[in-house]
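Next up is a structure, given as structure tokens.
Every protein chain but one is kept in place in this view of the complex.
Naming follows writing order (A and B), and every chain is counted from residue 1.
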Amino acid sequence: MSDDNSLPPVLDDELLVRFILSSSGYTKDLAVTANAFMPNPNTMDTSVFRHSGLSENEMWKIGEQIANLRPAKLHGRADVIAIHVKKQSLSIQPTREPKNHANITGWPSDKPSRKIKALAIALAAGKMVTRP
Amino acid sequence: MRCAINLDTVYPFIPTLATGTTGFSKEADFIKKENKNNLSQLHKSFALGLGGVFIELDNVQNECSVENWDGYGALPINKTSANNTEELLNALPIGLTAPSIGAEPDGTITVGWYNSPQKALSISISPENDLHYAAIIGLRRIYGTEPFFGTLPRAIHELICLVIA
Partner (left out) sequence: MTSKINIDLSEKFQHLSKAPIVEAVLEIKTRPTAPWEEQAITQRLKEELPEYPKIESGHDFKVEFKVKPGQPTGQNSHDLGWKGLKLTSSNNLHIAQFNRDSFVLSRLAPYDSWTQFSEESLRLWHLYIEIAKPEHIFRIGIRYINRIIIKDTSLKRIDTYINIKTKNPKGLEIPVVGFMHHNTYTVPGTQYAINIISTIQKQVTQEEEIGLIIDTDVFTIESAEIRKEEIDQYINEMRWLKNKAFFGSISKKTREILK
């Protein structure tokens, strides 16, 4: 996956979706946790999808496809408005593949700094959205 | 009971039932076992203890024991981190609100309190026994690292009490 300047940039009011494929991403009360947004330790980015006017069904289909690519269970998703990510001085880089995908990048090198940003985004996301 | 210690009372440290200085004699072993039994008994209480949380820790270890457990390339759980987490849980004062247990993509275990959209605390326990923490309490953002030597650092305890209050 590589980012591409020809892709439309992520606007502040866009809805981003982080599919949660593990119980570590939420509490018993379905509060999204910082774990859901912490970056991949190898690539130092966090994979999200752009809602981009997709219907709920279409969005859940994307989630199922991702879960099926890995042997993982789709627990739900965390929806967060892009401005809450940008407020953490992080970038949101759209990628060509897969469709509607972007990476949250610019994570700091020290752990506590990463955690506070991930926590702020998680709190902005609120409760995990589950399939009806 | 939400917080076992009244913050209005100035304690220079957090009293705990966990054992302090180590020992090698038969008597030291005996005291350690007796203390552990007493602590286990208290933790069995769902009102006062953390009995369910130890089960949650086991479940997280099972769920996150393979590569890519989160679907985004996460590393498997680091066993030393899990072991250190058990020590941390035993160091929590009796009667404290139970935390939720999870894992981060780098394989470290997390212990967290999520009270509301304005109050949350997440702590990762590294294999080197560092507690990396991040807390949001209203407009305050507090984050850093505390070494863990078997007793709960006061800074962490204060954050827990502020978040669960």
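In the analysis below, a residue touches a chain if its C-beta (ideal position, glycine included) is under 8 Å from a C-beta of that chain, and two chains touch if they have at least 3 such contacts.
As the structure is a prediction and not an experimental result, all values here were calculated from the model.
Visitor: Need the list of shown chains touched by the one chain that isn't shown.
Guide: Counting the whole assembly, the omitted chain is in touch with B.
Visitor: Out of B:N35, B:N59 or B:S116, which is the one that touches the chain we can't see?
Guide: That would be B:N35, which touches the missing chain.
Visitor: Of the residues B:K44, B:K79 or B:R141, I need the one that contacts the missing chain.
Guide: If we include the chain that is not displayed, B:K79 is the one touching it.
Visitor: In the complete complex, the non-displayed chain touches which residues of subunit B?
Guide: Contacting residues on subunit B, toward the hidden partner: 11-13, 15, 17, 20-28, 30-31, 34-35, 38, 79-80, 82-83, 127, 129, 147, 149, 151, 153-154.
Note that only the chains that are shown with their structure count from here on.
Visitor: Counting in whole Å, what is the centre-to-centre distance of subunit A and subunit B, each centre being its mean C-alpha position?
Guide: One centre to the other, that is 27 Å.
Visitor: Which positions of subunit B touch subunit A when the two form their complex?
Guide: Residues of subunit B touching subunit A: 59-60, 63-64, 68-75, 100, 102-107, 110, 112, 114, 117-118, 120, 122, 124, 126, 132-136, 141, 143-145.
Visitor: Tell me, which parts of subunit A touch subunit B in their complex?
Guide: Listed in rising order, the residues of subunit A that touch subunit B are 19, 21-25, 27-29, 31, 33-35, 38-43, 46-47, 66-67, 69-70, 72, 111-113, 115-116, 118-120, 122-124, 126.
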